[in-house]
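This structure is in structure tokens; I'll ask about it shortly.
Heads up, one of the protein chains got dropped from this complex, but the rest are sitting where they should.
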Amino acid sequence: MKVAVLGATGVVGRTFVKLLENHPWFKVEKLVASERSAGKRYGEIVEDSPEEFKDYTIIGLKEFLEDPGVDLVFNALPASISKEVEEKLAQEIPVFTNARSHRYDEDVPILVPEVNSDHLKLVEVQRKRRKWRGFIVTNPNCSTAILTVSLAPLRAFGIKKVRVATMQAISGAGFSGLSAYAIHDNVIPFINGEEWKIENESRKILGKFTGDKVEPAEIEVAAIATRVPVLHGHTEAVFVELEKFDIEEIREAFENFDPLRSLELPSYEKPIVYTEIPQPRLHRDRGKGLTVTVGRLQEISGGIKYVVLGHNLVRGAAGGSILNAELAYKLGII
Amino acid sequence: MKVAVLGATGVVGRTFVKLLENHPWFKVEKLVASERSAGKRYGEIVEDSPEEFKDYTIIGLKEFLEDPGVDLVFNALPASISKEVEEKLAQEIPVFTNARSHRYDEDVPILVPEVNSDHLKLVEVQRKRRKWRGFIVTNPNCSTAILTVSLAPLRAFGIKKVRVATMQAISGAGFSGLSAYAIHDNVIPFINGEEWKIENESRKILGKFTGDKVEPAEIEVAAIATRVPVLHGHTEAVFVELEKFDIEEIREAFENFDPLRSLELPSYEKPIVYTEIPQPRLHRDRGKGLTVTVGRLQEISGGIKYVVLGHNLVRGAAGGSILNAELAYKLGII
Amino acid sequence: MKVAVLGATGVVGRTFVKLLENHPWFKVEKLVASERSAGKRYGEIVEDSPEEFKDYTIIGLKEFLEDPGVDLVFNALPASISKEVEEKLAQEIPVFTNARSHRYDEDVPILVPEVNSDHLKLVEVQRKRRKWRGFIVTNPNCSTAILTVSLAPLRAFGIKKVRVATMQAISGAGFSGLSAYAIHDNVIPFINGEEWKIENESRKILGKFTGDKVEPAEIEVAAIATRVPVLHGHTEAVFVELEKFDIEEIREAFENFDPLRSLELPSYEKPIVYTEIPQPRLHRDRGKGLTVTVGRLQEISGGIKYVVLGHNLVRGAAGGSILNAELAYKLGII
Partner (left out) sequence: MKVAVLGATGVVGRTFVKLLENHPWFKVEKLVASERSAGKRYGEIVEDSPEEFKDYTIIGLKEFLEDPGVDLVFNALPASISKEVEEKLAQEIPVFTNARSHRYDEDVPILVPEVNSDHLKLVEVQRKRRKWRGFIVTNPNCSTAILTVSLAPLRAFGIKKVRVATMQAISGAGFSGLSAYAIHDNVIPFINGEEWKIENESRKILGKFTGDKVEPAEIEVAAIATRVPVLHGHTEAVFVELEKFDIEEIREAFENFDPLRSLELPSYEKPIVYTEIPQPRLHRDRGKGLTVTVGRLQEISGGIKYVVLGHNLVRGAAGGSILNAELAYKLGII
């Protein structure tokens, strides 16, 4: 399938491009970015561009929209312009997007294949309702993606409450979204909109598909989001109250969680690896960035506490989105 | 009163020495350290020693124990050797200690003046039981000190559960307790014994003095402790379930919390300042390091979430201990 | 004297304001900034504003220029708008500026009081030539200021060549001039224009005042400028070839360098302190940021090598500029 990456020069866009190099199903044909970059060689702007794409000429967004000419779009554009762009494209073409613009639409899934692959069925509702030949599938906010992968195996134990404190990496703010002066020797416990996203996206992702929409899970989720001086990899300290639990069974549930193995998706990796002391610098690249690392599991009154971390740009953004597309492809939806 | 500082060359000991410079009630007479430093000038080992102490000759611990000759001891020695040293000294001399060795003894208070000044009465129990002329008063573990100051004004709202994730500074591990290779570009969600301390010390500090001992508070406390690449200042993300609450009243309770103002203790500072986005680099030195900064207060289902931070070496160690001694002095106990 | 600080909300401007609190000669009357901040309380924008200035209303630059009403201006505006602003103001008012706009004008001194106080005489040339009642005095680029203070005592040994590699702090780029993503776990050996400034400003500062201009010193200066992940404090590795030298005499020359002590300028501090291993985190605040720390002095073939560091915002910007104004005041020029 011919693929375009929108926002290909940003920090998420570059990750898309890197991960799509030599992809067996998706062939990147177009690298799209703002007018400022249009016409330049991709390798001129992206020093560490994969060899394959170095000589691609970047296409301006406007020009692209006039004649997309691809079968599939991955979107890494900022939310501010994504809404309109995605709606235009989705009339004809499937759009897998990292932008938040449509995440909260009733007929748009926030998809994490290992967690809620059945939500992909929302696409049919969406197509029908919007009269589109394409569709929009979103992946969650980065810290939510990591969190929900770790929560998925806990569903068997009856999740009641989740309290999560995140320690998020610099790259989550983009290339220039965070000043060095602000974060150096510091922790900043504020990321605009992040806590709301974690709390609400988690409940939607863990929710139940009822045929024409998703009923959010009745789980209390409360989040405190902080930024820490780490380049890549969001670390999350999680407290979960459960209906019933046995700490050893939970550990096994983490270790054995591997729900889509049989689908043989090209990017699929074991979603969770258990390690006693998860650390972003050591473990963020596990499973090419798609594996989250869980550790420090301990019992507390009424539940458990643990730490989970994952690569914010891969598991939490581009990698998750590509996995979404692979799932759709495998299921014959695209 | 003549004072000795034990462990005066370590990171906490230096903080004691700095804070005691020009103290109106306590005159540092002896700087005590391991045999390795004994006989050297304090200024030779401690580059940024206060002028007053530069030419003090460091006394070896063994020599000091043979003839203390002071009215008061502040102890910043490692826990491993503190138990014995403190018990020997306390037979004659009041000991205010940052070591954990006696924190969990039934007749030894873990004192945070703004939180549980009445626990100081345990000293009488202790003296009687142990037949000591002196006594031992401990201050809590650094992250517990910061946490409990923030919890104190919440008691009026009926604290039921506390979930806290800490982001602790490098200096909490001492000068050489943490390798640069380990923490650089990293978060390490493991600090030996720390979570247990937070969970248990908090309950003792917030507990009820019953005449001859302290009944731990019946609060569920669960902690996840992490180390982050910040020099000084522990940041804590806190979720609290309360029996009843009004978010505005809680904010006021934080802002108005000032219980010992009238005692006019020399080191006393407003214990809590509320700031929208607390950040260790910006706020750790507030109130000369004794003020904790609370912020990001928000309502969650059944309670609140907020962020608190404080200076681990001052509020969380030497400063808290000095405040303890000042309280004892003011109340005529020493 | 009534003083205005231009650009008072930037990183250098804030340093001016902090240093001018309670100044015995200069009374800050006006805090001037861009139209964006105009009308707001200074304390609203600058969280750690000195108490004295918290309730000052920020004045927009345009409004200020219409009616300055002060005796002295300190300028921390960006170079891009400084040229015009300074020339307008200097017609009537002395301007001490951190901007580079006029540094290379023949009749404008780049002043470092301890190094070239006689260059202040250029002001007379300037006034006459430009028919101004006021004048412009610049301080050098931050890394040049630090370097030249360390070179001053070496003039007695005949400086022939200087090779300097700088390791400059984040705050030198302003609040948002450097992205965290760029500098995290990195060294960036490029700061736009910096090397040229070091090479040329040094030669002018060390040059000879000939009555109507400054003849640049005939010293070869070559610089490589890098940015490192340090908050404040520029560290510089310096190699100097000298006509003659004795390593012990040079050490003494560093230690004894104290040329303006007798003038009793309010901000004056010993310009150089010698410490075996100078380190920015430990020594940048020496002498309230005006003292540079020299160390690691060793002989090499034909000269010496050493390390010098200083506070880029104080010695390298606002503090140096205030010292310039104090010198001018003391000498009766303002």
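By written order: A, B and C. Residues from 1 in each chain.
Rule of thumb we're sticking to: a residue touches a chain if its C-beta (ideal position, glycine included) is under 8 Å from a C-beta of that chain, and two chains touch if they have at least 3 such contacts.
Since the model is a prediction, treat every value here as computed from it, not as a measurement.
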item: Of B:A38, B:L231, B:L260 or B:I277, the residue in touch with the unshown chain; value: B:L231
item: Contact partner of the left-out chain, one of C:S80, C:T210 or C:S301; value: C:S301
item: Option touching the unshown chain, where C:E63, C:E124, C:D185 or C:E243 are the choices; value: C:D185
item: Contact footprint on chain B, counting only the chain that is left out; value: 11, 170-171, 173-185, 229, 231
item: Residue ranges of chain C at the interface with the undisplayed chain; value: 161, 163, 165, 167, 184-190, 195, 220, 222, 224, 226, 228-231, 235, 237-239, 276-282, 295-296, 298, 300-302, 305, 307, 309
item: Chain not shown, touching residues in chain A; value: 47-48, 184-185, 231, 275, 281-282
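Here is the rule we use: only the chains that are shown with their structure count from here on.
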item: Middle chain, criterion being Cα centroid separation; value: B
item: For chain B paired with chain C, centre-to-centre distance based on mean C-alpha positions, whole Å; value: 41
item: Centre distance in Å when chain A and chain C are each reduced to the mean of their C-alpha atoms; value: 48
item: Multi-partner residues of chain C (each touching 2 or more other chains); value: 184-185, 231
